[in-house]
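Worksheet for the structure shown next.
One protein chain omitted, others in place.
Here is chain A:
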Amino acid sequence: MYKNLSRGYLLLLLLSPLNVKSEEFILILKDHLFYPSEIYVPANKKLKLLIENQDSTPEEFDSFDLNREKVLYPARQSVIYIGPLSPGRYEFFGEFSPNTARGVVIATEVTNADN
């Protein structure tokens, strides 16, 4: 059973677009606040958000703009992939503490200096 599950997972990994490494952004939740509260990211690229909940209580990362929802367990790391995003602002919040835990992902066009 476990062997079959592992095989299935490996197959999923091979079929998934994971081989393309996504740029990583770190987000920390502390005292029911997100740090940084504004994340500037390049538009039209897939991104990896590594979220670390440093509080003693759980939280739920929620975003209507990004269509993302994930429980963040205390003292554990969580990963959420977002994008590719069109240029603009994408708000996110902690569903358990919506008044304090708020932030925004700002996607901007990156102009290549060499061109």
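By our rule, a residue touches a chain if its C-beta (ideal position, glycine included) is under 8 Å from a C-beta of that chain, and two chains touch if they have at least 3 such contacts; residues count from 1.
Criterion: contacts and distances are computed from a predicted model.
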> What does the UniProt entry say the missing chain is called, choosing from "Branched-chain amino acid transport system / permease component", "NADH-quinone oxidoreductase subunit K", "Iron transporter" or "Carbon-phosphorus lyase complex subunit PhnI"?
Replying inline: "Iron transporter"
>> Could you pull out which residues of chain A are in touch with the chain that's been left out?
In response: 9, 12, 15-18, 22, 46, 48, 57-58, 60, 64-65, 67-71, 73-74, 76-81, 83-86, 95-99
